[in-house]
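Excluded from the complex is one protein chain; the other protein chains are retained at their positions.
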């Protein structure tokens, strides 16, 4: 519905507190962060970018938790596959 | 000072009595003849054209007279040259 | 790329795929609608269906901002662009959307200036740079995009820029979902909820789906593992007999959404009493227009519009595809009269459109592909 | 071509040449000024000097409409053309006339629209066709051309065309001739009178030259035999001790001129109290501007003009060339710094300009040419 | 009938229709006709091929192969209309020379001579022209070719864009191999000579209206040396194409259609610089469709792929060459992409330019 890309804030632009320079894989653009005025965006934060605006600040702890869950599932699956393989060898 | 070209009136344009189609050696353009309103310009007349306007009607009898004069001078010259040549042969 | 690559891991996909398969009751058919065209795009672009058992069907929903624009609105935009001195701007997505007499590229070929911008702020910048032109921004998109338009208009107002206006075509997602839920020919088992629109509206607005219609909703991210995990969460709810709203995409979507964004929309725009959606017809209170306080920036008021309702071509079945009733290939003109080169319907235009996604990415038989793609 | 080819006959030229030679008093130098640049062009283009004895010198006069335009007027025209929406028009002759910062082509390269027209009526037509542009016609020329401008303005007024105006640079020939006659460094034996300007003003205005200054005047046509015959007529007057105004060009020039044309000029234009001529400086009552009744069509009033007087380049000796005091090649920069590619003075631009005519057509030694051209 | 059978019937019909003779449906030329995708192909086939049809033109290769006397010549032409004229990594001048050299090189020819036609817009700075001519000379020297004839036209302001350059190149084909996209066959390897999309993304950013910055430079370079390295290493090269307008994906589709094979590409094998990927993600475009100006794709006998790759990597321009896929028999005419995620999808021609998008 709407293309949104995560980018890292590298600089809050002096003079325009609504604007931050955001880096996406080495390319940079000034992004309007006015919609995150409450969130105290700082360099190092990651934000979701849509049509030149930051729509939300990415919650790194949520991200970590979700990824751990996925990794657990992955690990469990690997174990099962290994078990399956072992059982075949038997 | 001003490029002027003789052209032959081939048609008075219907609806715009100020305009005449004029032919210059096979090329035609509509020319404003308003400055010759007194002259009763008609097809077959020759006019002097300058920047899209007819400035004067060419006076064919004057032209003929002038040319005759030039031809006389030319003929007289030819006669002299011939006489000169004859005198050399002698 | 952080927050991207880690969600494209084939190993974890296989694990999720196995878990999903385990949850399938034999003989039962599952139909989930991904509301958002972004998900449709992800599904085809990454080949997510390759990880799903045959009895899970993904049904493509109405959440493609371009696909729901009716022909008459494209014509209206071209009408405005033809006025002398107008520089029309919009997102690249709109350039190939067919109006009744051609798309924006065709219109430019006939003499208009319709330019792509990356952001509505870029349109405003053009207005600043070219004070002798009337710069119009054709705004499209759901609640995700509307705040950007609103902030841009606020900025234009603050700077006193007089040669800028918005041709507003923002739509709201909830009425569309409701229309689908109320449609008699629909049988869905759950919804993959739109992730990015939820950064603005939050997850609360979906609760009526779980509560009143008994269908689970999982708000999902846009990487393939996000989608796969959301399907897993939906299958879990079904297996456990639950119907709740869950947020798979909690790294990006706050449950409450973005209040500042909602506030900006509320300040600048107001709900239209009704709006025509391509294929779906008129839906009440389903779209936004400039509010009376910002009427000066309303292109619909600044330029007289014919506002003619143009009927969809007879052969077009976009409505059925947008409601998820038909698969793209089931449309009578799919791939023959309607192709990305010569689209009849909007769904064939946007990369998010179900027909375009299927045509561009998925147009082949699974069996032949499996043989060909073996490494 | 009738009225053209019969006046280019080499046989008759030889006859006239012989008659002219006969009239030369041995040891006497004859200097005739052809007032009109059209005659200068004819003289070089057809090689008339090849028919003249060494002791007859033709001196090139000021009658080249382009050559007398001062730099400041070119700059003014460019200034107008730079105003947004302006479409400036003029005759092709003006396109390469140098202003202080380049000519019209250079100006177009920087972004103006200065277009050539064949007739002022064509400029008016452009105004009709492009009502959203301000079409300006830069009028140049002597009394020959002024009636065309006047009639065009009358027509614009009649049609109520509001986006047309004239940047008037018409000049009058008599004050220029008088300035030359009054110049102390001048010794002329007679004048080849300007044929086409005389179609408008007639022959009467030259009588003061014969009467007050004792110099013969022969109003001449523009074909080479016309010029040669006029020289013959001048030589005859001198031989017979007469000084009269004669009309060699009676096929075209009525003695009274064209009253309708004079009336049109009088209706639309008025004499300027003074006007700057390139190289000659300010000459009183020597130029025309829009009359108060047609002020609406006066580009000088419609557009604010800097009206800066730009001094001629130091090295430029156009004034001396225009007065006939210097031969083109006697100018210090002739053919080195000043060439048709990089003209310093206006006389190097127009095909009627003495320097251009000499450079383009006559730049070689008679002796070498006689050997080379032998058939 | 089962739904999947019905689906297959629809898809078969779609493929049949795609094989039909192309027709230009538009009444007016649009930018898409110049983008190198489907619209361009249709225009070329329906109008130019139709009008000019002859066996030398028909392959529509990078260069035509001509017999003159006892020699085999290659002839190619391209007009360059890039905006901006000067961009990080190059300018229209070296771009034009390299582009022409590359078309000759990938046709298997040794580039020899260039003819250069300039269409200048009134008002174009002479200093820029001098600079462009200098770049052309440098590029020509680097590639060992000479500009032997030329032409200059000036068009009115508003009828050009500063400077357009057409370059036609003549080369000589000295090796024995018959390079032809139609010769590609199942089992062949698909090799790309370096990271993709740098030129196109650099140009997009250099235009300035996206306000995006990146440390990217155009990949414009002459590949004739690299090609020579490759051709010298193996006889297994079936065909090569430089990946210009339309990018790598367009070439793969041309191969699939010309040889009636399936091209199967592995997404994670395709070299893409992070900045290119970043810009592409931000704009919603796919680097596979973005132009390169110093990269080419070669189709090489699978058994010779390692040898070919090693040869390419020996050359500095080819250090990041990679085998990105292989040729299969079925489904003919399609390009399939195995995604990094483990799925498979079609990778079709685009209609026009890849457009920045928000959804």
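Per-chain residue numbering starts at 1, and chain names A, B, C, D and E are given in the order in which the chains are listed.
Keep this in mind: a residue touches a chain if its C-beta (ideal position, glycine included) is under 8 Å from a C-beta of that chain, and two chains touch if they have at least 3 such contacts.
Everything quoted here is computed from the prediction, not taken from an experiment.
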Of D:37, D:147 or D:257, which residue touches the hidden chain?
D:37
Considering the complete complex, identify which of E:17, E:148 or E:303 is in touch with the unshown chain.
E:148
Hey, which of E:43, E:226, E:283 or E:349 is the one touching the hidden chain?
E:43
Give me the chain B residues in contact with the hidden chain, please.
1-3, 5, 7, 23-30, 49-51
Touching the absent chain: which residues on chain E qualify?
24, 26-35, 40, 43-44, 47-48, 50-52, 54, 56-57, 61, 63-64, 66, 68-71, 73, 75-81, 112-113, 115-127, 129-130, 133-134, 136-137, 140, 146-156, 158-161, 164, 166, 168, 170, 172
Since one chain isn't shown, list which residues of chain D touch it in the complete complex.
1, 4, 8-10, 13-14, 37-38, 44-51, 64-66, 91-93, 95-96, 105-106, 108-110, 116-118, 122, 141, 145, 224-225, 327, 329-330, 334-336, 340-342, 350-352, 359-366, 368-373, 375
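Convention: only the chains that are shown with their structure count from here on.
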If we look at chain A and chain E, which chains touch each of them?
C
Per-chain Cα centre nearest the global Cα centre, belonging to chain
E
Centroid spacing, where centroids are CA-atom means, of chain B and chain E in whole angstrom
66
I'd like to verify one number: the distance from the centre of chain A to the centre of chain B, where each centre is the average of its C-alpha atoms, in whole angstrom.
90
Going by residue number, chain A touches two or more other chains at 1-3, 24-25, 50-51
Among the residues of chain E, which are close enough to touch at least two other chains?
210-211, 274, 277-278, 281, 284, 357-359
Let me make sure I understand the interfaces: which chain pairs count as touching?
A-C, A-E, B-D, C-E, D-E
